[in-house]
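With one protein chain held back, the other chains of the complex are shown just where they sit.
Chain lettering (A, B and C) follows the sequence in which the chains are written, and residue indices restart at 1 in each chain.
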């Protein structure tokens, strides 16, 4: 008996290697006793595909597994749109070595076979919800799996804001901005910014200041249950942007308040059996090799 | 009705300012309807003290509140010896501005009055337990509130060890050592070492490598429920030391295994009402003032 | 005999405190045997000023001292426009505590008196020259006292470029950009970015990567005589910006080459006697106070 009854396929557009892997997947899956649907947007790049085509929302409703062919960015996008449903997400890696998409394209048939047999590792990842308020009214809201970033919009400009956690004042900060990252995002932009690595199963959020004016500013890890609030200072003469997973989501103005907290919906990621978060760290971060001088 | 029936007094030895604060405390408390005991070791520096004297273990058994006069180090010491009992610990600050001892000596009577009236903020802090195994036998064990540190014992010498979390291999590391810190310790040595600040209520532990040979090594935050294991490599030609809160606790040798995990016993700290962890950060870390150039 | 015969006054616009300090300066200087000129742009904010008015270029030609009232930004601007002439520049601080403008507004008369008596500390600071080439043609050039910064123009976007020093390949870098800083700029943006402090008398330039993808990327200090070249990779699908002292100076495109080297012209800064670079560091960077926990 198969673990999954209906599988949806999603691929990064405009990538030959993705189409090659999708075709291998289609060949393999259509020989199994599963229903296979093709994502509508993805199908536009695969004119010869004979699969039934479905919009993204329909995939979420009908499938119990979505296979995403692409990089971590493709998985992030799928996870944001499917969070809260029970559909599981699996990534075939067609980007640089990824933290999320971790099945090698060479092993597609072998790994898919295992997974259909129920041999996989499931993990739930939480997402962040971001809301922007102006004069007390919600004017914008977004969801991020990696991070919510407040930044000046223009480069080489500082922004000033007040930071609160659970309505307790933390600090007034002048900086290039702030990264608010989930454990999932801790190995992405937040890591370049000097944040710690957080294990995916940790119920925590890290706030990493971007080039803070105050040299003693440091990344702060708080509980995943806490609510973060940023109050954009009246002193700002520019309009700080808010991005979710690197996509601009809102342009704020002085006096606005931005709230970030854990989203109620979880994403269901699956990995091949034997998956190890730390193994991915070792590969991606080059921990195996000594680097500093003797 | 008083919140506390029996109060024990502990002070940092050989400090005039501590004795001054202890005397003010004694004057104040003996006028309240509470029993007051003096710690035996502390009493040696206070020859004129007329209070009943008790050993540290008796203090733990009889008191419901211990007031520690000193710096964060004095609180750490009291917390290690009293963890697991229900006795609460309060700090009067006589060191440099502290994260744990946060009552100003000028406000002793005022703050103690509030606290006896039940106006205080209680928080439970977890401790770390550290066990050293040789040939499978437990040869040493210790408790730390801030951090367990593995280091070479001698300076300018690297050690090599393997790191495991929940029996999963993380990495083989060559470095000056490793800090394993609780949230309480995250604002102490781990912070100098580049670790993040962790909120005291977070159920997490951070591992901060000391001057790692591999430049991509980063602090890693894991769940407070995880078990850390360090295997001292056979390649070492020196004897790495293990310290708990900066006190040497064991000298290891090649082949030893060191396990660190959350201790079952909690310390009960109390703070004056209105206490704010972030306020202490702002004061101690100078967040109020801009420092980098314009 | 006065050290200076003709003094030009320049002030940050739209600042009441600057006007107050300028008025005090005018009162004091007009009683001394020196000629005093007012900068044309500055005079627009001082309608009652009876001084002779001169354009910036005329100030450079006629004066032997320019007094700038404002913050470090005002000094940077004056230094860029006056570099190469023999005119000396003095700063009265009306911004946040500054590294360059270091005379306190309260001590204007006292310090100016000393300086007119020849009691001052003179230092020459070098500037950086930045040239952008497209298809081998120079399309843009600028001068910076603090830093030349290459950045993506938009936030949360990586740029890719190749870095050469004296025509030797250094690395291909994917990052948020690169700060190229003089010693003067090492206490400004480069410091927030993790660069070292460089003593003002050092003949060196530091290159600080902005949030590099490769975690082992580090600031690199090279000789002030070296020529830096950045080749914008063809892979970029955006237009990296080049800024000089935070002012956008050019928008580059794939294939462009950007050269940065020491400018032939020096700026002549003067400080009150007893000036100490390290004293400024201690004040600005809060070195006096302990911050990490006990």
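Going forward, contacts are C-beta pairs under 8 Å (C-beta built on N, C-alpha and C of every residue); 3 or more make two chains touch, one makes a residue touch a chain.
All values derive from a computational prediction rather than experimental measurement.
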{"item": "Touching residue (missing chain; options B:99, B:126, B:164 or B:189)", "value": "B:189"}
{"item": "Of A:8, A:98, A:177 or A:272, the residue in touch with the unshown chain", "value": "A:98"}
{"item": "Full-complex contact with the absent chain, from C:6, C:45, C:202 or C:254", "value": "C:202"}
{"item": "Residues from subunit A at the interface with the omitted partner, ascending", "value": "71-73, 95-96, 98-99, 187-189, 191-192, 215-216, 218, 284-286, 289-294"}
{"item": "Hidden partner chain, residues of subunit C it touches", "value": "165, 168-171, 173-174, 186, 191, 195-199, 201-204, 206, 212-223, 226, 276, 278-279, 281-282, 285-292"}
{"item": "Interface residues of subunit B (partner: the chain not displayed)", "value": "149, 151-153, 155-156, 175-177, 189, 191-194, 211-213, 215-216, 241, 243, 246, 285-286, 291"}
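Quick note on the criterion: only the chains that are shown with their structure count from here on.
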{"item": "Inter-copy rotation, subunit B to subunit C, in degrees (Cα atoms; steps of 5)", "value": "180"}
{"item": "Core chain by centroid distance, with centroids computed from Cα atoms only", "value": "A"}
{"item": "Between subunit B and subunit C, centroid-to-centroid distance (C-alpha), Å", "value": "46"}
{"item": "Length of the line joining the C-alpha centres of subunit A and subunit B, rounded to whole Å", "value": "36"}
{"item": "Residue list for subunit C, restricted to those that touch at least two other chains", "value": "189, 191-192, 215-216, 285-286, 291"}
